[in-house]
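Report on one structure; see the data block that follows.
Here is chain A:
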Amino acid sequence: ADAIKVAAIYTLPVEQQWISRIHKALNTAAERGDIEYVFSENVANTDYERVMREYAEQGMQLIVGEVFGLERAARKVASDYPETAFLMGSSFGPVGPNFAVFDNWIHEPSYLSGMIAGAATESNLIGMVGGYAIPEVNRLMHAFMDGAREVNPDVKFLVNFIDSWYDPPKAKESAFAMMDAGADVMYAERFGVSDAAVERGVPAIGNVIDTSGDYPGTILASAIWHMEATIDKAVENVAAGNFEAIDYGQFSFMAFGGGSLVMDESLIAPETVAAVKAKEADILGGLFRVNVNDQRPVSDN
Partner candidate 1 sequence: MIRIEPREATSRTFSVGVPVLSALISLAFAAIPLLAAGANPITAYGEMFKGVFGSVFAVTEMLTRATPLIFTGLAAALAFRAKLWNIGGEGQLYLGAMAAVAIGSGLLDISGILLIPIIIVLGAAAGAAGMAAPTYLKVRFGADEVVTTLLLNFIILIFVQMMLEGPLQDPMGLGWPQSAPVLDQGMLPPLMDRMRVHSGLILALVLAGLAQFMLARSVWGFKLRAVGENAAAARHAGINVNRSLFGVALISGGFAGLAGVSEVAGLKGYLTADLSPGFGYTGIVVAMLAGLSPIGVVIAALFIASVFVGADGMSRAMGVSSFLADLVVSVSLLCVLVGGFIAKYRIVRSGKAGATT
Partner candidate 2 sequence: MAENTVLKLSGLSKRFGSVVANDDVSLTLVKGEVLALLGENGAGKTTLMNMLFGHYLPDAGTVEVADANGVLHALPLGHPQAALAAGIGMVHQHFALAENINALDNITLGSEPLRSLKRNRAAARAKIDGIIERSGLKAPLDVPVGQLSVGERQRVEILKALYRDARILVLDEPTAVLTPQEADTLFSNIRSMITDGLSVIFISHKLREVLEFSDRIAVLRHGRKVGEMATTDADEAKIARMMVGADTPKVARQEMSPGAPVLSLKNVSVSGRSQRETLDNVSLTVNANEILGVAGISGNGQAGLAQLIAGLVQPSSGTIAVDDEDIPKPTPSRMVQAGVGRIPEDRHHEGIVGAMSVAENMVIERLDDPDIQSLGLLRREAIADNAVKLAQAYDVRGPGVDASARLLSGGNIQKLILARVFERAPRLILANQPTRGLDMGAAATVGRRLLEARARGAGIVLISEDLDEILGLADRIAVIRDGHLTEAPTNNREQIGLMMAGAAA
């Protein structure tokens, strides 16, 4: 079959963690020859709708992107181009016939990484630095906190948002401040946090992407998002001519391979590793559901 023409529209540069996962999955599909892939990055909110239409007019078969904050407009565009498949990161539901949604539902591995953090902290204080308090971030933070509390009921959290996606020096300063306040495990939602952790010799937990290669000996574990499952599924459906407006969110779940936990077992106590693995099995077996909480997390005290 011919390669499917896929376009992606991102509101931030492709290095942004969340976007980088979609970008990676699409690049992989392109390398396999399944798709022809083009993208526009850093598209301003105002311009997003125009770019969607431009791609649709160009005859793209599948348009991938994120429509947080432009939910309505995006759905309007989709209804104007019923022949084009849209797969959009969204907090809302899909609409027929061609507007499917996904999100980074990796709260499960986040929970598991929280268990590791909870066991690792000696000061019982964990620092968390986030970009913006949006549901996609909040939910993973809460899952992480729940996991930590499960193994360590005394654990407390320091939470900080820097209100920027891209200011590693600022994130780093926030992390330093938390470690000054006694945090001895850091949750690295943003670039910069792990760097601060390395400087202070404090362990960190990764999120969305695997950075353990960059910070050997510091990253205990990371909750990883794999967009491949979602993208491959959508591409397959478009190729087969049966793309449907469904919620692809579940393809980010661990059971579909959309989320996974990587851990550096050399840095973690064996009994913790065992407990995490047991919990992982429970999740995969449907015996344990990680709670979803989209509220802005705040520091304990």
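Picked so that all candidates are chains of the complex that A comes from, given by their letters.
Everything below uses one rule, namely that contacts are C-beta pairs under 8 Å (C-beta built on N, C-alpha and C of every residue); 3 or more make two chains touch, one makes a residue touch a chain; residues count from 1.
Small disclaimer: the values here were computed from a predicted structure and weren't measured.
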Here chain A stands alone, and the other chains of its complex are listed as 1 or 2; which of them touches it? 1
Applying the document's contact rule, which stretches of chain A touch candidate 1 when the two form their complex? 11, 38, 40-47, 49-51, 53-55, 57-58, 68-70, 72-73, 80, 91-92, 132-135, 138, 163, 294-296
